[in-house]
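Take a look at the structure set out below.
The other protein chains are all here in position, but one chain of the complex has been omitted.
Letters A and B name the chains as they come in the text, with residue numbers starting at 1 for each one.
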Amino acid sequence: MLETKELILNMGPQHPSTHGVLRLVLKLEGETIVGTDVVIGYLHRGSEKIAENIPYFEFVPYTDRLDYTAALSSNLGYVMAVEKLSNIRPPERAEYIRVILTEFQRIAAHLVWLGTHAMDLGAMTVFLYCFRERETILDFFEMITGARLTINFFRIGGVPADLPPQFFARAWEFLETFPDRIKEYEALLTRNKIWLKRTKGVAVISAEDAIDLGLTGPSLRGSGVSFDIRRAEPYSVYDRFQFDIPIGEKGDVFDRYMVRVEEMRQSIRIIRQGLEQIPEGDLMTRVPRKLKPPAGAEVYVRIEAPKGELGFYIVSDGGEKPYRLKIRGPSFVNLQSLPLMVQGGLVADVVAAIGSIDVVLGEVDR
Amino acid sequence: MPTVVVEIIVVLVKIAVVFGAVALVVAYLTYLERKVIGHMQHRMGPMRVGWHGLLQPIADGLKLFTKEDIIPSQADRWVFFLAPVVSLVPAFIAYAVIPFDRNFYITHLNIGVLYILAVSSLGVYGIVMAGWASNSKYAILGSFRSAAQMFSYEIFLGFSLIGPLMIAGSLDLVKIVDAQSKVWFIVYQPVAFLLFLVAATAETNRVPFDLPEAETELVAGFHTEYSGMKFAFFFMAEYANMVIVGAMASVLFLGGWSGPVLPGVIWFFLKVMAFIFLFIWLRATLPRLRYDQLMYMGWKVMFPIAILNIVGTGLVIYLL
Partner (left out) sequence: MEPFFFFLFAAGAVISALLVISRRNIMHCALFLVLTFFFVAAIFVLLNAEFLAAVQVLVYAGAIMVLFTFVIFLVHIPRTEKIRRTFGQKNLALALGVFLGLEVAYIVYGAISAPASPAAAPVVQGGNTESFGVALFTRFLFPFEIVSVLLLAAMIGAIVLAKKEIDR
């Protein structure tokens, strides 16, 4: 009888759908996957080490480049960590501006995810539609911060600039029209038989396995675990907003897709409330020129980034530069679940799985 | 001049005209696809080369022509060289029997439909040879799957045609068009038409059945190792196949060249273009089926429906 040999297939690091420089070594039997080795490190830039050599203020641009699709989220996590370390409270208006911009960033990051995920599975048009909306959001960012992608806007102690007057009208217009756009994307995908076939029951991960592996963010919520840091440990001014936490049921690609689409809708709700409630006030508290947090202080601050739990652990030795800065990148931990998800599946499912975990190699490799 | 020589010259001229027209249509089909998909995606497609990008296919052709011809060192030279040819030639010789108008065809075979099916079944060899000759894992996997997909769906294509053939009572394409002089077969055989549409999409490796060529999933499948003119041949073969399938659809279901006012050739062209527009629209809209789902759908869904269609048609013909 003919024996089916084990075939080793190498995907990446240069591959159109591994979303960055990710390398997967797949062990196949026929077309079924029996083992996966995830090889990372191709984008390692030594961010954590660099942090030890520069003052706290100067590290903010480096956080942009972690999850480069959601720069403001990473900014937020870092400045909040340093603020907690040094007992600095930013003014209310600054907090509101931060939340509004971070939620816009969440939508922008999810649009990149949706566009690329759909395109990987063949639905090219969704990609262009998503990027059309993302352009509007990037225009907002440019209007307010001066940058589109690597934004570097939040500062330790607040924000450096206010929302310009022309922002509000355009933002309200966007909030009115965006839900219809989401309907457009869903019209092309959610009830499309082919999309359902490619995503339902594919790359399933159970809630227990997800929790065991440290999975966080929409990938965890897709498996039915209702854990969102904005609700569980509210930070900034999130406790003043009403929003739902969408969860899935089975933990397959489709559930993770639905969770993120719903999250975009919830972000719209938060932004609306933010724009309505935003108070007048200062933008920055007074922060010493040379910021020296107390020696021996250590802090771990985590936020709900678009990809999951983004954590910053900082140890201070009393100097201007951190003694140790550790970044818990959500994609790094989420990627661990990939081998379990694709075990027993087909090669074509690997593409769907990577897309559904929404990995960004900047966070994985730092 | 002896009549044989005149006949030969006439046939040669017809061949030249059809060949030229097909080559031009195939080249501009690439342009049409990019424009149509572009507009469906909220952008404009090629705009720079020539007015609104009309000279784009020529620029592309020149580019591919002047590209370096890379042959992998471990490749089987002869097979590598012949694979694109074997892909392209069947696509072109199928045009020999297509009637563009009542009296405008290269040749009149009484087994027209069978000839086209036979010739398209040879196109599979181009893919098989390409995969084999490239001697690379990706290419072999891709060509394997593409070949299996193509000839499975060829079977369904054939089966979906049996319905109209039963009604027309002949394999001769001209007679089939004549049999539709009152009602087009799409009215009598809507199920067969749908089956034909799906089978044709799979036959020509178009979305949602284009997994073997999906760049995002397996780099480029069976034509990974090809560059330059050879790659262009595969590309052209795919589009030429699309036009053939569109021509078959219009002859077998949409009444061929029949239509009021305008000359038959124009109607034929319009119907083929409508079909191709449908293909392009599908490409812009739908995601891609996984390979096992594609085969499942073919053998477990389409095949029974095709057989039921044949049985049903037979019953109706018997009873009427």
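Keep this in mind: a contact is a pair of C-beta atoms (placed from the backbone, for glycine too) under 8 Å apart; a residue touches a chain by one contact, two chains touch by 3 or more.
Given the structure is predicted, the values throughout are model-derived calculations rather than measurements.
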Chain not shown: contacting residue from B:105, B:132, B:209 or B:275: B:132
Candidates B:10, B:44 or B:118 - the one touching the absent chain: B:118
Among B:151, B:188, B:277 or B:303, residue touching the chain not depicted: B:151
Where the missing chain touches chain B, by residue: 76, 78-79, 109-111, 114-115, 117-119, 121-122, 124-125, 128-129, 131-132, 140, 144, 147-148, 151, 154, 171-172
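One rule holds for everything that comes next: only the chains that are shown with their structure count from here on.
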Rounded Å distance between chain A and chain B, as computed from the means of their C-alpha atoms: 44
Chain A residues within the chain B interface of the complex: 7, 9, 15-17, 31, 118-125, 128-129, 132, 188-189, 192, 194-195, 197-198, 346-349, 351
Contacting residues of chain B [partner chain A, same complex]: 37, 40-43, 137, 207-208, 210-211, 214-219, 283-293
